[in-house]
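Apart from one protein chain that is not included, each protein chain of the complex appears where it belongs.
Should a chain be cited, it is by its letter among A, B and C, assigned in written order, with residues numbered from 1 in that chain.
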Amino acid sequence: MNAVRTVPALTNQAARAIMEAAIAAAEQTDQRFSIAVVDAAGHLNAFARMDGAPHITIQVATDKAYTAAGFGMSTEAWHDFIKNDAPLAMGAPAQIDRIVTFGGGIPITSGGHIIGGVGVCGGHWSHDIKIAEAGLAAIA
Amino acid sequence: MNAVRTVPALTNQAARAIMEAAIAAAEQTDQRFSIAVVDAAGHLNAFARMDGAPHITIQVATDKAYTAAGFGMSTEAWHDFIKNDAPLAMGAPAQIDRIVTFGGGIPITSGGHIIGGVGVCGGHWSHDIKIAEAGLAAIA
Amino acid sequence: MNAVRTVPALTNQAARAIMEAAIAAAEQTDQRFSIAVVDAAGHLNAFARMDGAPHITIQVATDKAYTAAGFGMSTEAWHDFIKNDAPLAMGAPAQIDRIVTFGGGIPITSGGHIIGGVGVCGGHWSHDIKIAEAGLAAIA
Partner (left out) sequence: MNAVRTVPALTNQAARAIMEAAIAAAEQTDQRFSIAVVDAAGHLNAFARMDGAPHITIQVATDKAYTAAGFGMSTEAWHDFIKNDAPLAMGAPAQIDRIVTFGGGIPITSGGHIIGGVGVCGGHWSHDIKIAEAGLAAIA
């Protein structure tokens, strides 16, 4: 029996680099965002709320990161995934705790393993995605 | 007055056998799952999260088992049950705490009595059902 | 920058082996227990509630495992750790969510890393420790 397996994990240094790169990109826009990075377990690893970002963005950014790490799928992909699957379309959005099914949460992977997620909220979800992608570019 | 009645109850040995059989079936696939078995009260009785199953599957598998034991109906059956009943379709999915209305939760019965539920999450709900059924076959 | 680090993780096979060994030891006693194994993040990995174990043992066993993994310290050690530190003695037991500060939760480690925790509840905490230790012997 193998009692122990070895898995890759996101460093906090990388999580903060993602966050800082997302902030830098956000400062080029006229919108303000919360940025959350979680580990593979969904636990918060790095977070910032830019001045002027509405307070509800704290929750939504964090839950987007949680959802992305929790399924290994961009939150943007959820709508296409469920829209023609009536039971999932009716059930999943309300029933899976902390799920977010619109864009702005992207999984972080390494060698095919989910090692975390980044979540951004502050603009329309199409803008949030751009900021999340700019954050992830820091570790590309 | 009969103060006491006798009810059938799921043994933990059976709950673990269901769980192990579900794991064995899952290992034949390329997906990884969480498997939960609850008793008639909805309380957790046996649980396993396979290596590589996303962490959100813990919650969803457990809630599927809870829902199945809670109404004595497969979670898959909920969608057909409510889709043409507008008040239920609008209300039930979001309002009943811990309800899941897509497949993967199956009640466990004995002599017409609900004695528990098994819930599986890790693939599409149509796959989750197969794993739950393989688990239940252990006590058929 | 190192974006990725490598960490050891408990396998579910080991978690279930710990659980089964704890059950086997418990069956030699006249008490009945719940046994929980969590991963390093505190997420449930394997669980069983033996027939006859009170339902509150589900919660306490799970929280003992969570506490043990959360600090990398046996829950038994907490009392000695805080009893002469007045601020901690007054504060920690009530203020740290899900903490348990009596015996029955033991961390699982590998090469100096916390990889999880086992928690047992069903007898006096001194008995719970014996069952947890018997479980851990399965992967020693």
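The criterion applied here is as follows: a residue touches a chain if its C-beta (ideal position, glycine included) is under 8 Å from a C-beta of that chain, and two chains touch if they have at least 3 such contacts.
As the structure is a prediction and not an experimental result, all values here were calculated from the model.
Among the displayed chains, contact with the absent chain in the complete complex occurs for A, C. Checked against the full complex, the one of A:V4, A:I58 or A:A77 touching the unshown chain is A:I58. The hidden chain makes contact, of the residues A:A46, A:I82 or A:I114, with A:A46. For subunit C, the residues touching the chain absent from view are 5, 40-42, 67, 69-72, 86-88, 90-92, 94-97, 99, 114.
Panel shows subunit A; residues 9, 11-13, 15-16, 41, 43-51, 55, 58 of it touch the chain omitted from the view.
Throughout what follows, only the chains that are shown with their structure count from here on.
Taking the mean Cα position of each chain as its centre, A sits at the greatest distance from subunit B. The leading chain pair by number of C-beta pairs in contact is A-C. Between subunit A and subunit C, the centres computed from C-alpha atoms are 31 Å apart. Subunit C has its Cα centroid 26 Å from the Cα centroid of subunit B.
Shared interface positions of subunit B, i.e. residues touching 2 or more other chains, are given as 51, 55.
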